[in-house]
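Supplied in structure tokens, the structure appears directly below.
All protein chains but one are shown at their positions in the complex.
A, B and C label the chains in the order they appear, each numbered from 1.
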């Protein structure tokens, strides 16, 4: 039975805490959040202890693993504190917005033989896993092109954007991780173009809302990513992998399979699931489940700090390309 | 080059005439219709002769085949006149509304070795042909159940209904033909239930607008047909064949493959094609093309007067079942 | 917090017990099954008590509600025992195979003001609920026709069939319940035809494996049901509702949304979910959840013993129709 502390009782902390509580292999020991009553309320609902001190939660003798869902600028210190205390870590992405800090943290985790997994939740989505499995099974031969569409349902609040590190580091980082995972090779060149088509006011933060990224690997595989902060029709998450003997793609998820015909004569389907908490509910469950499984069996964790580092590096290269209009070598 | 006279210049005659004119294997010689200027207008548009006398058109020395698209009560006499003049015939369904008259006509055609094909256009639809071909290729093993949905976009005019012979003989007759064709065995028992849910006024004609038919064959295969004179969402034409090693079904046709997502978040597709002239445009072309091919090669015609007779017989049985509430042996 | 005893630790009992254990509104107190170690094993896994005596489990002071998942012939006595002890009941279908016994039990439950819900799990499937909600919202106007396809992936074991009460009472009973629920009116006439196309040996039990049912209501609404004990392509569960202003249908569920193109050029999708435990996993959860909600709020239970009785009555009529070849008045 894995004994877990969840650090951070915000939107993502609540998801993790509920999944720990509902997983028969694990026990939710405590929830820690220094801000107000969030930890208390969450702990009461899930029947565990609450704390205002994440550091103390890490140090508890009855805690084997911690899940870090606190603000980004606290990730590195909490992660290293946990590793130094011999605790396994599931850390939300990004590790940090500063690649130098990330590089140092990754090195330190490796030096300490820390057990750290970075929470790239999309890899655990059942359709994404099927895509990866089909590639591994040779269904489509050699991968030639990967195409990722990733659009959020609406602009986040202004204050969120101000501290997010920008769309490349905050939002596209998930897609860079998927790209690496599906390409099966590291991108070596990044070309990006980015616009402010939703909110021209983003110029204040030198940020963008609509972008395309094009990458290639050493062997010539190619990847395209398109993103937008606002899609009025909902959270749009699709991937396509084109290979030498076939092609795979995943459709968006809907809550039901109902098809409707009405007076206009057209056929309609359900609206898309609203946003990542709904769309990736299964993925978050599976993510924690595989974390727990890997710790129990001693097998490698499915994602590593190095994965977190590489995704951030690609985000930095893409931002540089968007700002300079040049292709950037990784 | 097959030289053709089209008898009847109404809605269906126009379709046949245009298909003859556009088929490189055939020549449209004349269009004949005793009513007003319909033949003249159609002939002018397609560059052939016009006539007010279908009988004379049949007798022309430069005509090899006739297509009968006149009112139902003229079908038998024109068909037999053509056969007696040595002409091949493509005759619209039903042959007649009176099974006794149909039986006599079928016998006479057989006695004269006439070349007569009954225009069950739906058998020539590309998707229907693929269903039949997949069955023939053994894709689904032994057929167990056939399910046919057949709904018209809207009620026909009152005067049409008055002379139509009723929904079973006028509309469901197509579905009885499909049922026989897809089952691969003759139905031996028919159970029907019919209602007036669209227009209670149909009671005046002892007719119905909404019905279900259930049939079985000697070996126990089963068939369900559902029909309605009005589907606000368009002309709904679907078939499903369930077999021992698989299942097949065909979706409705749409004019394009465009998918649309809008503010409501739902996904929408094109409206269905409006009605049989649009939905079966390809089928009508292929029907005439196979008629011409069979005549040229001397091979059997794809549908026979016997097929026309059997479909009418099933319609009569279904009507009797709907009126009496009993299963009827064919 | 609803305190629950689960009676029966077989296939369906395991599902219910796990859903109780995972539902934050409920507490799984005990699992009772007189056969061997099943209750013990299940209880150990879910962290509750085990018992060999369902009657004693019902009588426990710390139990508010019981879920009956025992063999069919024990349903009535356990249900009445629970009601007499003031416990709420969620009872698996059918209540009994003998309509006389069912009628007596329904009367007794009503006399005692018992809180009993019959487990028609399919009503709680998200897509089924959406169909019902769309009807209630007037999306398709007046219901005209309901079409239900219901095929199992494979024949059950011979011993199961021997005691099942036959395909109409065992399998189609679910579809009769869906028909009543979706039609919004009681069927007044049933016509059925049934064959042995999968296993002729079923003649030994006077049972069938492939059937069609046709029903109508007093106002003329119609319903078709088709069933087969074996569909090689998987558990096929579809419904279509055709109304005066629109049409609805639900597609089968698949584990992912992946689409695949390979060398044959065709596009393929995931296999269907294997059988009812997988296909209706969400529905079973929602079923218990609504049971618990209704008990807590004191609102009517979503399904009643009367529903169980009516579905069985339709099954009996359909069997009679299949055996006699006549339409049967309900």
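Basically, a contact is a pair of C-beta atoms (placed from the backbone, for glycine too) under 8 Å apart; a residue touches a chain by one contact, two chains touch by 3 or more.
Just so we're clear, the structure is a prediction, and the values are computed from it rather than from any experiment.
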| item | value |
| --- | --- |
| Which displayed chains the hidden chain touches across the whole complex | A, B, C |
| Touching the absent chain when the full complex is considered, from B:127, B:164 or B:217 | B:127 |
| Hidden partner chain, touching residue among B:103, B:139, B:186 or B:230 | B:139 |
| Residue in contact with the excluded chain [from A:144, A:285 or A:306] | A:144 |
| Residue, one of A:158, A:263 or A:326, that touches the chain absent here | A:326 |
| Residue among A:155, A:212 or A:277 touching the omitted chain | A:212 |
| Interface with the unshown chain - residue positions in chain C | 232-234, 236, 261-272 |
| Sites on chain A contacted by the missing partner chain, in the whole complex | 142, 144-145, 147, 149, 151, 189, 191, 193, 195-198, 210-212, 214, 216, 219-222, 224, 226, 228, 230-233, 236, 240, 242, 244-247, 325-327 |
| Residue numbers in chain B that touch the chain omitted from display | 22, 126-127, 130-131, 134, 139-140, 245-253, 255-263, 270 |
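Methods note: only the chains that are shown with their structure count from here on.
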| item | value |
| --- | --- |
| Centre-most chain [mean C-alpha coordinates] | C |
| Interface sides of chain A and chain C: same vs different residues, half threshold | same |
| Inter-chain centre distance, chain A versus chain B - centres from mean C-alpha coordinates, in Å | 57 |
| Distance from chain C to chain A - Cα centre to Cα centre, in angstrom | 40 |
| Shared interface positions of chain C, touching two or more other chains | 245-247 |
